[in-house]
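Presenting subunit A:
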Amino acid sequence: MAWAVFIVLSVLCVGAVAAMIVSRNQAHNALFLVLAFASLGGLFGLLDAPFAAAVQVLVYAGAIMVLFLFAIMMFNLRRPAPREKKTLRAALAAGLGTVLFVELVLAARKALAGSVPTGAPGGIEGLGRLLFTDYLYAFEITSLLILAALVGALALAGKKEDA
Partner candidate 1 sequence: MSAFASALPLVSLVTFLPLAGAVLLVFIRGESLKAVRAAALAVSLLTFALSLFLFFGFDGASGLPEFVERASWLGRGLDYHVGVDGLSLFLVLLAAFLTPIALLSSWRAVGDRVKEFSVFMLLLETGMIGVFVSLNLFLFYVFWEAMLIPMYFLIGIWGGPRRVYATMKFVLFTMFGSLLMLVGVFVLHAAHHQATGGYSLAIADLAGLALSPALQTWLFLGFGLAFAIKVPLFPLHTWLPDAHVEAPTAASVLLAAVLLKMGAYGFLRLGLPLFPLAAASFAPALSVLAAVGIVYGGLMALIQKDMKSLVAYSSVSHMGLVMLAVFSLNFEATEGAIYQMLNHGLSTGALFLCVGILYERTHTRKIADHGGAAARMPVFAGIFLVVMLSSAGLPGLNGFAGEILCFFGVFAANKALAAVSVTTVILSAAYLLWLYRRVLLGPLKDPGDPRLRDLDKRELAYLVPIIVLIVFMGLFPGVFLRKLDASVSRYLDAVKTPAAATLGLAPAPERGQTAENRAELER
Partner candidate 2 sequence: MIPPPAFLFLAVLLFGLGVLAFFVKKDLLTQFMAVEIMLNAGNLAFLSLAKAFGRAEGQALVLFVITVAAAEAVVGLAIIVVVFRQRRSLRTDELKDLKG
């Protein structure tokens, strides 16, 4: 059962991303991305991280992607994105990307080398305890970060009277 869910979600996720690469319509891209994020949320759930899964769906698939869609509506681009040309750059990027991919796989193997499969990494309760003890400073600072981001975005994109 779990395997079936995993495979379905993985395929959905990878497929959505692949579709995004192929598609040239930004709105579609955004929707593909919603799909990818939502299925990732499911995968998070499979990893015994229900809270992360919920946040993923709410914040990512919900809030952030809505933001993207708003932005796309604002631009209201008529013409589709241009066709990609194969250039030296693309070849270089592909080559480097492949190397990176191999490296990442190796790194992943290395990372798992010392792992001892134990039980679940603790429930929401453990996570909360962690957040408000060891990571308290970081947690508080993120709130500041969000505030700063908010102000920054307003300052950047807000209508200026004189500009």
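Convention: contacts are C-beta pairs under 8 Å (C-beta built on N, C-alpha and C of every residue); 3 or more make two chains touch, one makes a residue touch a chain; residues count from 1.
Inclusion criterion for the candidates: all candidates are chains of the complex that A comes from, given by their letters.
Small disclaimer: the values here were computed from a predicted structure and weren't measured.
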Neighbour of subunit A by the touch rule, complex-wide, chosen among 1 or 2: 2
Residues on subunit A engaged by candidate 2 in the complex (per definition of touch): 2-3, 6, 10, 13-14, 17-18, 20-21, 26, 29-30, 33, 36-37, 40, 43-44, 46-49, 51-52, 55-56, 59-60, 63-64, 67-68, 71-72, 74-75, 77, 81-82, 84, 89-90, 93-94, 97, 100-101, 104-105, 108-109, 111-112, 115-122, 126-127, 130-131, 134-135, 138-139, 142, 145-146, 148-150, 152-154, 156-157
